[in-house]
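Let's look at chain A:
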Amino acid sequence: MTTLNSRVPEGPIKDKWTIYKDKINLVNPANKRNIDIIVVGTGLAGGSAAATLAELGYNVKAFAYQDSPRRAHSIAAQGGINAAKNYMGDGDSNYRLFYDTVKGGDYRSREANVHRLAEVSGAIIDQCVAQGVPFARDYGGLLDNRSFGGVLVSRTFYAKGQTGQQLLLGAYSAMNRQIARGKIEMFNRHEMLDVVKIDGKARGIIARNLITGEIERHSAHAVVIATGGYGNVYFLSTNAMGSNATAAWKIHKKGAFFANPCFTQIHPTCIPRSGDYQSKLTLMSESLRNDGRIWVPAKIEDAKAIQQGKLKPTAIAEADRDYYLERRYPAFGNLVPRDVASRAAKERCDAGYGVNATGEAVYLDFAAAIFRYGSEKAKVQGLHNPSKEEITKLGETVIEEKYGNLFQMYEKIVDENPYKTPMMIYPATHYTMGGVWVDYNLMTTVPGLYCIGEANFSDHGANRLGASALMQGLADGYFVLPYTIGDYLADDIRTGKIPTDAPEFDEVEKSVKDQLEFFINNNGSHSVDYFHKKLGLVMWNKVGMARNEKGLKEAIKEIQEIRKDFWKNVKVPGSLNELNPELEKAGRVADFLELGELFAKDALEREESCGGHFREEHVTEDGEAKRDDKNFAYVAAWEYTGKPSEAVLHKEQLEFKDIELKTRSYK
Partner candidate 1 sequence: MSGFLSSSIARKVAMSLSALFLIIFLVIHLAVNLTSLFSEDVFNEMSHFMGTNPLIQFAMQPVLIFGVVFHFVMGFILELRNKKARNVKYAKFNGAASASWMSRNMVVSGAVILAFIVLHFIDFWIPEINTKYILGDMSGVLPGEEGYRYFEELQHKFVNPLRVGAYVVAFILLGLHLAHGFQSAFQSIGFNNKYTKCVKNLGTIYSIVIPLGFIIIALCHHFNH
Partner candidate 2 sequence: MNLTLKIWRQKGPQDKGQMVEYKVTDISEHMSFLEMMDVLNESLVAKDEVPIAFDHDCREGICGMCSLHINGEPHGPDRGITTCQLHMRTFKDGDTIYIEPWRAKAFPVIKDLIVDRMAFERIQQAGGYISVNTSGNTQDANAIPISKHNADLSMDAAACIGCGACVASCKNSSAMLFVSAKVSQFALLPQGKIEAADRVRNMVKQMDEEGFGNCTNTGACEVECPKGISLENIARMNREYLKASII
């Protein structure tokens, strides 16, 4: 049995990274020219890593399934990026960012990794500004900050509501410079379908050219996986349609341990589902909860009438509304963390109080905020005894300034005016904290195989704070991996080019081709989406926001059945040697069908409630999540042994030397 070695350096937490960097092996510039690195995925993590590695002198081959690195789903991040710059002078520090992240993650992340993340956070902002990322500025020309949920300081840098886009374009521009120099060879519209190991080390990948269908072999001295999270295991999520877990899952099957798959973040403010045809869910920024009040009808008959379209929300009297977050969590009210808000919404809807036709929606009401802002503005403008209409009008202009683009997006999708009638929201899968297990160097359990960004498990524990995903992706890509990978590659300077005609390549290529041919030749009866939707439904109902032993056991069985059915009855039209989106989806769903089972297994094994993982058996007397630090303060790293059901659990015990473990309370 392999033992997990997290390779966390010795020394006080503040100095670990500095001391470590001083001592690790380096590759001299002349030798870097002889070393190839494959980077799969070109979002924030992969894009920044590819650019930086190329700048250092390595030969980089980068792969993206879209037609450009600029399309990666990092682009959709709205809110911002955290950095402990303390520009606001409000007492922020590396330690505080470290502390907030560990606490926010419900004490299930590795201290040393998180501290390093906080340490390099400032450099990310410097780097991005130097690249020309147009962060928001104040009138003095300096950078502006906003505050985000779960913290007491303002440390979030932002570029309008498109921070992810701007950071990604920054990394993309750095990549472009290296592509132009020939240091990055870019493979757009290519999908990695498996990793090739030679003598136990990752030495290459098999990729499919998505335009021609050609199966290609690519070799390298190290392989970096930066392919994002697996949220699409739910079918409906805020992820992009193409977001998939294939690369992560394929390396798992080749020996990389998969950690904490059950830690998934469900974001509370998404636009609800409107019908069975729904293909994805759209996120509304968390910032809306600053001004919106969340409620459902207090009376079940009102709820029923609303569901049948017989009653308008505005017709419900104040006394008949249940502002359940304010009721249950008076201290934090509508601003409780994401996991708490999501579960509370589900609880009300499960009880029958949902407010749309599907019964899966709650109201996010801005009427109070409009009135409050309107009254304030009326005072500022010196209006005496303003009428209700005047106040509303003034208030709406304030709300429009703050959230105009979000309100417009909502109106486009739902066709209701959120200024006049409350918004409807419902939780949706958003981010996966779990992922491929990596050590302090971001290397997986396979030598030479690295995993960065959302695809790995490292920094967010059981719950991620807002504006931390962008930080982690760029920290890994710009400032961590480029150092740590040298430590490994220093032994490879004499290896020379890795040949792609090795028998190991033959073997993996054959298995890849076999699977593709199977799909095309299998004269099944159902489309890929049919199975994906079925899987998503099981995941959402039984491995979703609240989980219990019975449901999880059922889920495991049901997923196994769907998988069996899939391999028997899946239908993939078209042919191998052409652009074939259905074929692409088939491979991805095949992997989700395995990952989903491990996900449920992990959730079943973790007999506690923490962060995004809520077990109904483990609650306090008043129904809140109950963490079990005595028995579960570990990372569950799963080893693949042939079937998800037979995965072997390895535990990486988490030690909290610098932070005291406390119960989160938002009452």
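With respect to how the candidates were assembled, all candidates are chains of the complex that A comes from, given by their letters.
Definition applied: a residue touches a chain if its C-beta (ideal position, glycine included) is under 8 Å from a C-beta of that chain, and two chains touch if they have at least 3 such contacts; residues count from 1.
Remember, it's a predicted structure, so these values are computed and weren't measured experimentally.
Within this complex, chain A touches only one of the listed candidates (1 or 2), namely 2.
Residues of chain A that touch candidate 2 in their complex: 48, 51-52, 55, 66-68, 70-73, 75-76, 85, 87, 120, 123, 125-132, 134-143, 159-160, 162, 165-166, 169, 172-174, 176-177, 179-180, 186, 188, 211, 238, 240-242, 274-275, 277-280, 282-283, 408-409, 412-413, 415, 478-479, 482, 527, 529, 571, 573-574, 578-579, 581-582.
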